[in-house]
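Note that one protein chain is taken out, while the other chains of the complex remain in position.
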Amino acid sequence: MIDKERLAAHLEAVRRGSPLVHNITNYVVMNNSANALLALGASPVMAHWVAEVEEMVAIAGALVINIGTLDGEWIEAMVVAGRAARRRGTPIVLDPVGAGATSQRTQAAWRIIEECTPAVIRGNGSEIMALVNSDVRSKGVDSSASSDDALEAAKVLAERTGAVVVISGPTDYITDGTRTETITNGNPIMTAVTGMGCTATAVVGAFVAMGDDVLLSATHAMAVMGVAGERAAKVAKGNGSMQIAFLDELYNLTGEVLKNEVRQ
Amino acid sequence: MIDKERLAAHLEAVRRGSPLVHNITNYVVMNNSANALLALGASPVMAHWVAEVEEMVAIAGALVINIGTLDGEWIEAMVVAGRAARRRGTPIVLDPVGAGATSQRTQAAWRIIEECTPAVIRGNGSEIMALVNSDVRSKGVDSSASSDDALEAAKVLAERTGAVVVISGPTDYITDGTRTETITNGNPIMTAVTGMGCTATAVVGAFVAMGDDVLLSATHAMAVMGVAGERAAKVAKGNGSMQIAFLDELYNLTGEVLKNEVRQ
Partner (left out) sequence: MIDKERLAAHLEAVRRGSPLVHNITNYVVMNNSANALLALGASPVMAHWVAEVEEMVAIAGALVINIGTLDGEWIEAMVVAGRAARRRGTPIVLDPVGAGATSQRTQAAWRIIEECTPAVIRGNGSEIMALVNSDVRSKGVDSSASSDDALEAAKVLAERTGAVVVISGPTDYITDGTRTETITNGNPIMTAVTGMGCTATAVVGAFVAMGDDVLLSATHAMAVMGVAGERAAKVAKGNGSMQIAFLDELYNLTGEVLKNEVRQ
């Protein structure tokens, strides 16, 4: 169980500190991720040119790497940026979108893990399982894994990589292999909005940039996602208005609301 | 005239079957297209890396190719993915965005037609005319063609390519060269929302993935677009809220509403 006062204080710290979050992410979600970070008071920058990523990551508080629309050149930029972040001690958050759907995605995720040592890996159940067991095949970018199997895989992945592993789902699991936190907020309509998981990864980036405990930071970020998503679902009329209401809820979310509504 | 019970059943089949639709599409509309597919219960994936497209198309129910922001590498990926889909018998839907605006676009569209044999080609009147008559020049990506001239061109293109050709407009035409269906739903404000045509192409992808008759599948998809667009236009206050209301209407659209409101 997390300390709710500390959770509330962390949100306020992000709003006050306005960390620069450097994203190398996919085309589909760039707009949403940038708006979600702005809604929290963070400062997003998207930059993927291999010639400039080292300079950009040098001024960032966190690096978010998302392989949702990868290709060879983008992987090179991710690795170059990730190595630079590693050298500087800047935390990296990896989103292995579609791992298991194609072998290129699974391999790219593992290359980034090995060369850049991310602080956090966030995916859905299928993606996390595919990283641990190469026999698991995902159906595209959506999850079909059971949460028990996925949690087991998350613990194995955390132990093998040293990263905190986050699985998004009806219950979010956040584990370092030994300690596991859960967040049970959220609403199923979140899965009908493209890039909601990618947005969670970006939000984790903002929280690790302003936190010292990685497991707590990732848990706090997932609490923010879940509470904002749950509140947005109450006013959404479909997945279109859900995408917009979610940003509005993030924008207005206070530490007070967060600590009253979070459920573990 | 289409059978309205079959139309309603097709929508429900998409929702239940959740087909994976592999999109190689343009940067402008990726977010909208993904959300439109999710609103219908389909499962979108965007993947354009030449190294992975064959593996991705192998798990997809349809391939959507859209040349809206093309370049040389993307064309290669489109052709490689399209040939793989052709070998597997996976239906391809082509959106020749901006054909006629530059010669590269017209040529790229024809290369994809010849090497990949799409099941459906969907464009606006100017684009379809430009594919048939190289003297026709489009103004960018918007249409200025009369619907009579465009329908004539659509029939010629269908006969020449074996594809079902769809022209979006105040009246949508869906033709295989011999048989022609029409849908007269919709609202002019749809043309003020970027990528509404590209979204139609993606929706056609979901319907051909779950249908056996290509002409009917394309007609059903255009009925869904038209009815959702018409309903959304009633609550939209401008093109911003139109984009959002359209997704909400797609999300909530039932077979019952669809068969009551479709007009041919």
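For clarity, chains are labelled A and B in written order, and residue numbers in each chain start from 1.
By our rule, a residue touches a chain if its C-beta (ideal position, glycine included) is under 8 Å from a C-beta of that chain, and two chains touch if they have at least 3 such contacts.
Computed from a prediction, not measured in an experiment: that's the story for all the values here.
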Message: Out of B:18, B:32 or B:201, which residue would touch the omitted chain in the full complex?
response: B:32
Query: Thinking of the whole complex, not just what is shown, which of B:48, B:105 or B:122 touches the missing chain?
result: B:105
Residue numbers in chain B that touch the chain omitted from display: 26-29, 31-32, 68-72, 98, 101-105, 137, 139-142, 191-195, 237-241, 243-244
Field: Missing-partner contacts on chain A, residue numbers
entry: 20, 22, 27, 30-31, 34-35, 38-39, 43-52, 55-56, 59-60, 73, 243-252
